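All protein chains but one are shown at their positions in the complex.
== subunit A ==
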């Protein structure tokens, strides 16, 4: 009975930890909507929103207090390859006071090789909640991980799993390969893309990117992948300053 009680306490502790983790980290996660404006548009996304067609949704996270948002390239690929100037993307998030607001996200940097993109929103004096960055080189298979995102548009969804494998190679949107990817069985569905993968301390260890499916349904198969945060930490500052990854600068 003693042992049983101990186990129960352990479970309760874990539950509480998970709840705290979600409450602490979910304000750093943003909701990204790719919107196509009608041809007769004034060009302002926030006023013309009703007329716009939502082309896709994804997730992202706050990188710093300056308003830089990191997401997957494939989430904003339509905007990145826009030829008619009608693509917009709307970023919804909460500030440090807990007020929800939406802003247009402008592309700052793109790295299709690693399926990464950086957007910027005008903060207008609001204080943002950047993520806490961790490392991905010391992960171990079996440790818990947490994905927060907006699967199928359901905002701020938490899914929990374990690290299933490390050092995987997955294809990137332009046909190259992303190495050292993290495999997890935390459910990652379409719409989770671009959101953070966290460890039990709430440190970001990856950017949720892909799930392995047969029919392209975007439904999680329990074999899901995230870009390792070490790659992100190496790449994103260059994306912000130069607009492209270091190796693509010329």
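Odds and ends about this structure:
The rule is simple: a residue touches a chain if its C-beta (ideal position, glycine included) is under 8 Å from a C-beta of that chain, and two chains touch if they have at least 3 such contacts; residues count from 1.
Just so we're on the same page, contacts and distances are computed from a predicted model.
One subunit of the complex is not drawn; among "Vacuolar ATPase assembly integral membrane protein VMA21 homolog", "Exoribonuclease phosphorolytic domain-containing protein", "Cytoplasmic tRNA 2-thiolation protein 2" or "Protease Do-like 8, chloroplastic", its UniProt record names it "Protease Do-like 8, chloroplastic".
Contact with the chain not shown here comes from a single listed residue; of A:98, A:125 or A:142, that residue is A:142. Interface with the hidden chain, as seen from subunit A, comprises residues 10, 14, 17, 63-64, 66, 68, 80, 107-110, 120, 130, 132-135, 138-144, 161-165, 168, 183, 185, 199-201, 203, 212-215, 217, 219-223, 229, 233, 236-244, 246, 249-250.
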